[in-house]
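Mind having a look at this structure? Questions to follow.
Only one protein chain is missing from this complex, and each of the others stays in its spot.
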Amino acid sequence: MLLLLGQAAVTGLLTGAVYALVAVGLTLIFGVMRVVNFAHGALLMLGMYAAYWFHVLLGVNPYLSLPVTFILLFALGAVIQRGLLQPILAAPQHNQLLLTLGVMLIIENLALFLWSPDFRTLRIGWLEGAIPLGALLLNKPRLIAFAGALVLTAALYLFLTFTELGRAIRATAQDRTGASLVGVNVTRINTLTFGLGAACAGVAGALITPYLYTAPQVGHVFLLYGFVVVVLGGLGSFTGALAGGLLIGIGESLGAALLPGSLKELVVYLIFILVLLFRPTGLFGVPHRG
Amino acid sequence: MSRLTRREFVKRSAVLGGAAALTSVPQWAIRAAEAATPAEVKIGHLHPLSGGLALEGGEMRDAILLAADDVNRAGGIRSLGGARVTVVHGNTEGSPDKGAAEAERLIGEGVVGLLGAYQSAVAFVTTQVAERRRIPYVITVAVADEILERGFTYTFRVQPNSTAMAQYAIEYLTTLGKMTRTPVNTITIMHESSIFGVSIGDRLVRFAGPAGLRILERIVYPTVTADVTTECTKVRAANPDVAIFTGYFRDGVLVARTIREVGLRAKGIMGVANGAFSHPRFSAEAGPLASENVMDANYYYNPVNPRTRGVFRAYRERFNRDMSTHAVYAYAATRVLLDAIERAGAVDPTKIRAALAATNMRDHILPQAEIKFDSKGENVNARPVLLQVRGGIPRVILPERYGEMTAVFPAT
Partner (left out) sequence: MGEAPAPVRALSAAPKIPLALGGLVLAALVLGAPLVATPYLLRILIMTFYGAYLAQSWNLVGGYAGQFSFGHATFFGLGAYATALLFAKGGITPWLGMLVGAILATGAGVFIGFLSFRYGLRGPYFALVTLAFAEVCRIAVTNWRALGGAMGVLIPLRQSLGTLQFSEPAAYYYIIVAMTAGISMLALVLERSRLGISMEAVREDVDAAEALGVDTTRTRLAAMGLSAFCTALAGTFYVQFFSYVDPHLAFGIDVSIAAILPNIIGGTGTVLGPLAGSAILVPLGEWMRAYLGGYRGVHLMVYGAILVVAIVFLPRGLVGAVRRWWGAKRP
């Protein structure tokens, strides 16, 4: 029993890092633009296909193609933001949410059309199997995804904290009008942010490709959890997204170990509701105004 | 739907006030059925062609097209002067309400029979539409027993229902133990959380006890999930003689890979109606280590029948993939429907229904005796086979008279 719980905790931690990475992209977009991005799962799916096709067609290891995936998704995100979201940023908030829902429908069904509904799995010899850690097993690709998620989150954090551009992004997130008054090009920051958010989703996708299946609707697995993690951590908070992701991952996994039925999902939403009700700003959030 | 209730309805609706009395809808759709020799006969199908189950839906659509063309190439419906069979596509998107609208549309386009629906929830609602419109409906795949327990007279099912699936699965498992003199006493059951997994899981529990099998653990996982490591670890911790799994293709592959990774030491891994374990692409997707010698009790083809090979070859040539279990049943269901139209010698749905009820088909590709229906509409001889992945290909190992190979058991 103890072994089972230990294994569950470790597995949850590894999965949680991916939830965190998905949430980091979401929270970045939300923090700057106040947009709840429903297309995030679809972008993640595109990242998976990118990794898959690079491997199958060009024989490139999915981890080596990561930078290309990052750039592709960044570009796509920037285009979506500039072409579709920017014109309606002044409209009521739910319009943006539903717009991203429409974008999700387009991307998912385009993938269905182009690449068929087949479920595709990447199998790479040296990634098969698990590394034993005492009595526990660490699945190799999950371990890499875990590390990758942590590294990317840390890199983004450093970027936002220590670079000129990063500071401009944070300034925009805090006060859009103020930022534009001191000479920040808010439109450009918006485009950059959405691009970065999309790239995070793409990288998360590429990282999970070696152990999950790739299919047009696979993003649904992560989308709702992504939202949960974002709110849990405090909208716009990076540390919060990371902590929230790990918490949800471990909670879900322990739920699977201890609860009957498919109640592990319930654990996730219950944690969510409880945190929201007793600490509505999220774990690491600052007090918010609507 | 009886006359009595309809009259009663009209009477009461008069009380409701004028509006509802307008309900005598002109039934345009009483199609030009009397046209003596139609040039074509339309049949419709209802499957998920987009969404999460688009893969399975597409495979079934292809099989239906193949079956229709096989009949057309052999001269069409002869009793109707060689009328050609046309297939009209309905996309349910996996949703009952959309499926119902599509059913209504297909009926409006003049189909004389329907095929569907892959999901039990969609089958519940669409068979009801067919029943009201009196259009014969042959289920391709949908396991819930309850579909045929509502007293519908226009619905028929070729595929074994969940009770048959579970009952035979347990029977095969005990037979296997006896044949190989390997005692099988304990099992675990792990399945996905939709109607499909739960209805099979429930019935496995019901039949396991009487067969002397002890269930160490029953585990349910959400159909759409990123990870099943913890669930699979529970299976390993229970350490059963045989671990049983039921799921769709996507989660089935994930489960197989994960179960291999957590290092389960069981005498056998067995699916029941598993969408992955007996899929032709299972080995390619899950890898040989996770798939070789994995078993699955599933509805599938009759390998001993030479006709089967012809159908498989034709499907492979035309669609560039191998026939999956549900494609086989979509093919069989279509042939059953077309056979009934042939024997009815008419495009009148009532006559086709009567012909369906009188079905007695010997020339088919299923691993069973003749196809015929009981009063509920179930195929009385329907049964799954036990398959085992050998050299990357699912092969029939039980029952013996359809067996292509002898079982490797214990598998490790």
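Odds and ends about this structure:
As written, the chain order gives the labels A and B, with residue 1 at the start of each chain.
In this text, a residue touches a chain if its C-beta (ideal position, glycine included) is under 8 Å from a C-beta of that chain, and two chains touch if they have at least 3 such contacts.
These numbers were taken from a predicted model, which means no experiment stands behind them.
Per the touch definition above, the residue from A:Val56, A:Ala75 or A:Ile106 contacting the chain not shown is A:Ile106. From the options A:Leu76, A:Val231 or A:Leu254, the residue with contact to the unseen chain in the full assembly is A:Val231.
Touching the chain that is not shown, out of A:Leu3, A:Val56, A:Ala75 or A:Leu98: A:Leu98 (per the contact rule at the top). Counting over the whole complex, subunit B has residues 1, 5-6, 8-9, 12-13, 15-16, 19-20, 22-29, 49-50, 54, 58, 89-91, 93, 95-98, 100-102, 104-105, 107-108, 121, 124-125, 128, 132-133, 144, 146, 150-151, 193-195, 197-199, 220 touching the chain that is not drawn. The missing chain lies against subunit A, touching residues 30, 34, 36, 84, 87-88, 91-95, 97-99, 101-106, 108-110, 112-113, 116-117, 216, 224, 227-228, 231, 235, 260-263, 265-266, 269-270, 272-273, 276-277, 280, 288, 290.
Following the convention adopted for this analysis, only the chains that are shown with their structure count from here on.
By the touch criterion stated above, subunit A contacts subunit B in their complex at residues 1, 3-4, 7-8, 11-12, 15, 18, 109, 112, 116-121, 123, 128-130, 137, 139, 208, 211-213, 215-217, 220-222, 225, 253-254, 256-257, 260-262, 264-265. Those residues of subunit B that touch subunit A in the complex are listed here as 50-52, 54-55, 57-58, 193, 220-222, 224-227, 229-231, 233-234, 237, 249-250, 253-254, 257, 261-263, 281, 285-287, 289.
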